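A single protein chain has been omitted; all remaining protein chains appear in their positions.
Letters A, B and C mark the chains in the order given here, with residues in each chain numbered from 1 onward.
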Amino acid sequence: MARRLPTGGSRIDRSRPVTITVDGETVEAYAGDTLASALLAADRLLVSRGIYSGRPRGVIGVGVEESNAYVQVLDDGHVDRGGDQGGGGGEPMVAATTLEVADGLAVERIAGRGWLSTDVDHRRYDTLTTHCEVAVVGGGLAGLRAAVAAQAPGVRVLLLDDGPVLGGAAADLPAGSPAGLELEALLGELTCEVLVRTTVTGSHGHGRLVAVERGRRLHHVQAARIVLATGAQERPMVFEDDDRPGIMLACAAADYVSRYGVLPGERAVVWTAHDAGIHAALELAAAGTELAAVLDVRGSMAPELAGALDALGVPVHLGAEVTGTDGSDDETGRLVRVHTSAGSWDADLLAVSGGSNPAVQLFSHPGGRTRWSDEVAGFVPDTPAPGQAGRESVVGAAAGETATIPGWREQLTPPAAWFRSSVGDPERVFVDPHRDATLHDLRRAHAAGLSSVEHVKRFTTVGTGADQGRGFGVLTVGILAQELGRPVGEVGTTTYRPPYLPLSFGLLAGRNRGVLSDPVRVSQVHDRVAHAPMENVGQWKRPWFFPTADETGPGAMDAAVAREVAAVRTGVGMMDASTLGKILLQGADVGVLLDRVYTNLFSTLKVGKVRYGVMCGPDGMVIDDGTTARLSETAWLMSTTTGNAASVYDALEEWHQTEWPELDVTITSVTDQWSVVAVAGPSSRFVISALAPDLDVSAEAFAFMEWREAVVAGIPARVMRVSFSGELAFEVNVPSWWGAALWDAVAEAGEPWGITPYGTETMHVLRAEKGFPIVGQDTDGTVTPHDLGMSWAVSRKKPDFIGKRSLARDDAQRPDRRHLVGLVPVDGRTRIVEGAQLVAHGADLTAFPVAMAGHVTSAYPVGHDGQPFALALLDGGRDRLGEVLDAVDDLVPLAVRVTGPVSYDPEGARRDG
Amino acid sequence: MLRIPCPHCGERDETEFHYGGEAGVDYPADPSALADDAWAAYLFLRANPRGWFRERWFHGSGCRLWFALERHTVTDEIRSA
Amino acid sequence: MADVTGVLDLRRSPLADTAFGVTSPGLSLDELPFRSLVEVRSPEPPTAPGLVWRLGPAWWLVDDSPTTEPALEVPLADEVRAANPGCPVVDVSAQRTTIVVTGEHATRLLAHGCAIDLTVLPVGEAVQGDLAGAQVVIGRTADELRIYVRPAFARHLAAWLTDAALPYT
Partner (left out) sequence: MRISDRLPDHPDFLWADAEPRKSYDVVVIGGGGHGLATAYYLAAHHGITNVAVLEKGWLAGGNMARNTTIIRSNYLWDESAGIYEHSLKLWETLEDELDTQVLFSQRGVLNLAHNLADVREGKRRVNANQLNGLDAQWLSPEEIGKLVPILDVSDRPRHPVVGGTFQPRAGIAKHDYVAWGFARAAHALGVDIVQNCEVTGFQTSGDTVMAVETSRGTIGCGKVALAAAGHTAVLAGHLGVRLPLQSHPLQALVSELLEQVLDTVVMSNAVHVYVSQAHKGELVMGAGVDAHVGYGQRGSFHVIEEQMAAAVELFPIFGRAHVLRTWAGIVDVTPDASPIVGTLPFDNAFVNCGWGTGGFKATPGVGSVYADTVAHGRPHELAAPFALDRFTTGRLIDEHGAAAVAH
């Protein structure tokens, strides 16, 4: 550890050596080191290269202001409880100045661009929401004062700091110093919840802060009051060849001594624009760095500082400036000599300090405005975002206070010296080394006619790098202002946007990964049907089809569906219909509400009966359909499609609450209360009567579209004679906790009749043959009930229903609207493809555009007659029955004949078995 | 992240709510009496101001009640309506 | 009805066939199956046995012990109807199952997936909101948090809670 001092280093634990790997080479460090301090200690100055120039680059700073030292982490060596197996493969673009070392840490140096590893990410991420009355961001003296002041019974105070220890700049001072003493006192009084190693990355308005803890946990902090004590960041200065390894920020250089016991240079030139740089020089000297010279852009120096330097015999040059540097010839290109207006010196460290930038990013995120302060020589908070006023305050260095720590690090006196007016080669003056952007680029942007800092940023890419301009951003603004001959404040900064520090995608995904990324919903029958291939219907898993052992391979689904269809048409089938939405409506005025939301009449429905209804939006387009049963004078049970259950439930509430609150109606979702097993087919009556001996299931006693209470296999049930297949069918509803038992009972009772479980695909075939549309499949938000051939379900008597007025518009009356029709292949064999477009038969498919008359909405390989068939929406379709068209899929035409939508049992004879 | 003050449940994350757009757009008493353009106005024309906006929210995950509030569409400040 | 208890034994609670359950000093999670639950619409707190949670204005959830007789509707529903004339009552016993969370980490565990400030939820009060992507009712009793979740979401929530509980067990 060539540059490690024998003693010192407030953040390192010399009793805990740590071994890390850099580009495959072993580097020794101590617990508490950052990668940057470990590299400096090992005298490894070359940490990256210019992304385009390839120029060697070294560590510039000590924290988030770093703009060079970004590495690729190969393994972060991190392992903790809860299954976190560490970083594994590469994490791109991690700042060496904020990366704490750990045994096993392995990194690779990169040139401004990282890479993504294909290794599985084994890290565990999670999210935590914390509510508090006061959130204090930043644990320096200012933040600690605010936190201690806010502490009170019943007041939840949360203090967040991005470093490993509280105290900020004061933590780097001697314990006996005034600031050190105050820090000790404040820490003694501090009782609130504290999060260290936690960086607040965004202020999102309404009191919401987002923070990241050690890259693993995303904190949502909801605070009644926010105190921003985010401090300030040291600002570099620019000159020719200002990017060599060995050129650092002065205070950062001093911090490496105090925090990590690392001496960043043997012989240094210090160039400063404010007192902090001189204090830093004195710290470096005290640690053993030989000061070749101290240059101050200002014309005078505080006597005590001048005296201190004089006592050390350090030459001081006021009003002097660095003009250039020389680098070594080896691959590190490290600094060897510094040229200034006052002479040249050999040096391995050039420590510069151009002032400091109050960290106003979090203040700006929600829309706070900053202003330029000559006194601070930086942008300081001005007008808080209207939403934040009163809720948020900024204190300490972040607010531009120049003496947060008494007697320490006064800001520069104006005017700020941005850079030498007569630099050498502008192409070697790097204003954003991370982006390899130079003064030359800035001048080109200006010459191109650009004056807005936002334009210049995009022209030069200055400030768009991984450091987002935290290091050089404000400096660039100053230089640009100088180029434009306008005041810095007028030029202004670009907009600060979240996140303040980069957040990994995985962190933001949190626990919402894999099966947890979106809830999986299953019915209470699921375990009985889980062996079937599942169809994803929204969040639901529904059995798609039930292949037998010998139904395998590509043809499995067709074979299974053919068998299932045949079973329902000729015998009996059963399916889990539990996922359909169910809504209980209670009250004296339910009928009135239903008359308004359904296109047909409901108020006349008798208790014990069930009616099918169609729902439209105000625009007259079909949004849902389903059956509603009248359970009593004042209770109605509505069913909806699986996919629209939530939206219909919400829509009913909306119409009732916002338009017709006078109606006596209460609405309750009971979708999950009921498990439903549909028993369909000519033999279903035998199965039901076997299950429910007390229930008279004769067509006379229990008619179509009626419901009965019954005991089914000993289970209290509500049985409905509704059919989505056209066959005689019963839907058995039981409290959902009996769902599995009901399924077992039906399967057992149905065995003599060869009862066959069927899935969504067979259900679709069965209903399609009957011309029953599926909302969302045979409709797309542009289809009216009339288009579906459901004029019979649209009341002419009712004065109004939702959508009625829209259906009266010219466009809804056009005879050539798209109607639901049936299709069969002319050859009687070839399967029609869902999504195929309909064109004139024999149309030239090479002469584009080819006029389209509609499209196939549903298609199935075999119907009851063994032939493929389909449903389609066709322009003026109802007037084109018998017409032959081409259904075109992937530019291959298939001759199809237009039929009515009902291809099976058009007279509806089968529903009574 | 908007925090929506539900009058019945208190302040909650916007993710618990459904947005309802402009408040106070009533369903016409007699739609059949409206000309096409008047009906189209009801269907499609909504205020879209750059500034204070009286809008509807539905606390779908909570009390399931609709309510209106005033929000500034630029600053997201909220004041109850 | 033939074999009453036999029929009751045929019920499966949503988490019955899962490995759900956490038991550790600081945190325990368990399903409380088959509770009798009814929703009541009433301006005033309804007269009812067991726990009565406020779900919203004039909207209540009653949580009482499991029924002992199989029926289309739990007896609690009629009981509450009779005690609160004119108030709409709905049996939702099978519409939600109950997950009980106890231990010092209970509230914090839910904060990993719920943005509602549960630390200030008083005993005897409940909130409706979202937890890990599922709509839930969360009520606080003297020594536990009760999560009422739809059966269809129960397994998702159980898996989520089990995963989130890892650091606390």
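We adopt the following convention: a residue touches a chain if its C-beta (ideal position, glycine included) is under 8 Å from a C-beta of that chain, and two chains touch if they have at least 3 such contacts.
Keep in mind that this is a model prediction, so the values were computed, not measured.
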In the full complex, displayed partners of the excluded chain: A, B
Identified contact with the non-displayed chain, of A:Ile20, A:Cys192, A:Val210 or A:Leu691: A:Val210
Sole contact to the chain not displayed, among A:Thr199, A:Thr289, A:Ser806 or A:Ser903: A:Ser806
Residue touching the undisplayed chain, where the options are A:Pro245, A:Pro366, A:Gly581 or A:Gly863: A:Pro366
Chain not shown: contacting residue from A:Asp619, A:Asp672 or A:Glu727: A:Asp619
Per the touch definition above, residue among A:Ser603, A:Ser689 or A:Gln777 touching the missing chain: A:Gln777
Touching residues on chain A - with respect to the absent chain: 48-54, 87, 89-93, 109-118, 120-121, 123, 127, 202, 204-205, 208, 210, 218, 366-367, 444-445, 447-452, 454-455, 458-459, 461, 464-466, 468, 497-499, 502-506, 508-510, 512-515, 517-518, 520, 535-537, 619-620, 776-777, 780-782, 806, 809-812, 833-837, 839, 845, 848-850, 852, 855, 857, 888-891
Absent chain, residues of chain B that touch it: 1-2, 13-15, 18-19, 21, 36-37, 40-41, 43-46, 48-50, 53, 55, 71, 73-76
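One rule holds for everything that comes next: only the chains that are shown with their structure count from here on.
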Between chain B and chain A, distance of the C-alpha-averaged centres to the nearest whole Å: 25
Shared-contact residues (touching 2 or more other chains) in chain B: 64-65
Numbers and ranges of chain C residues touching at least 2 other chains: 115
Chain B residues within the chain C interface of the complex: 8-9, 12-13, 15-16, 61-65
Touching residues on chain B, where the partner in the complex is chain A: 1-3, 18, 20, 26-28, 30-32, 34, 36, 39, 42-43, 56, 58, 60, 64-66, 72, 75-78
In the complex with chain C, residue positions of chain A that touch it: 81-83, 124, 126-131, 156, 220, 222, 511-512, 515-516, 518-524, 527, 540, 579, 584, 586-587, 666, 668-674, 709, 711, 714-718, 735-741
